[in-house]
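My questions will all concern the structure given below.
One protein chain omitted, others in place.
What follows is subunit A.
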Amino acid sequence: MDSDLNLKATELRLGLPGTIDAISPPKNSKRSSPDSDSATPPPKAQIVGWPPVRSYRKNNLAEAESGSFVKVSMDGAPYLRKIDLKVYNGYVELLEGLEKMFKLTIGEYSEREGYKGSEYAPAYEDKDGDLMLVGDVPWEMFKSSCKRLRIMKASDARGLGCAV
């Protein structure tokens, strides 16, 4: 049937007409490779030690990428949590996420008054080790300078909430 209709000629494909896709699975691989009908490339992730990149180099790359995970502590809680800042698009989402994670309300940010009116104030430790109030700087700047988050009791955060 196929050859009569010559479906191949009218098939939508990427590439120049007349070229054949190179879909040969690994010839001599001793790994569990996908069956030879499959057009997917060999599962590189399964090959031990390939590509030949040394682990300290791999670790360095990994560090650069997973640098968005930060620890979150809450005053009074027995253990810390970790969140991935990359997941959030802005402060609103972040605060909502924190509220859900720790079952509390943080309330709304205002430049002048911080998080006045709520029981908790979110603070963070920046690259210099200083404790800062969440929300003062643009989101992107916050993401790159935030090393760890701390949810403080509002009573302790009084000093942080005051604008200069």
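Here, a residue touches a chain if its C-beta (ideal position, glycine included) is under 8 Å from a C-beta of that chain, and two chains touch if they have at least 3 such contacts; residues count from 1.
Definition applied: contacts and distances are computed from a predicted model.
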Omitted chain, identified by the protein name its UniProt record gives, among "F-box domain-containing protein", "Mitochondrial ribosomal protein S24", "AP-4 complex subunit epsilon" or "Myotubularin-related protein 9": "F-box domain-containing protein"
Touch residues of subunit A, complete complex, unshown partner: 20, 22, 24, 26-30, 41-42, 44-45, 47-58, 60-61, 64, 127, 145
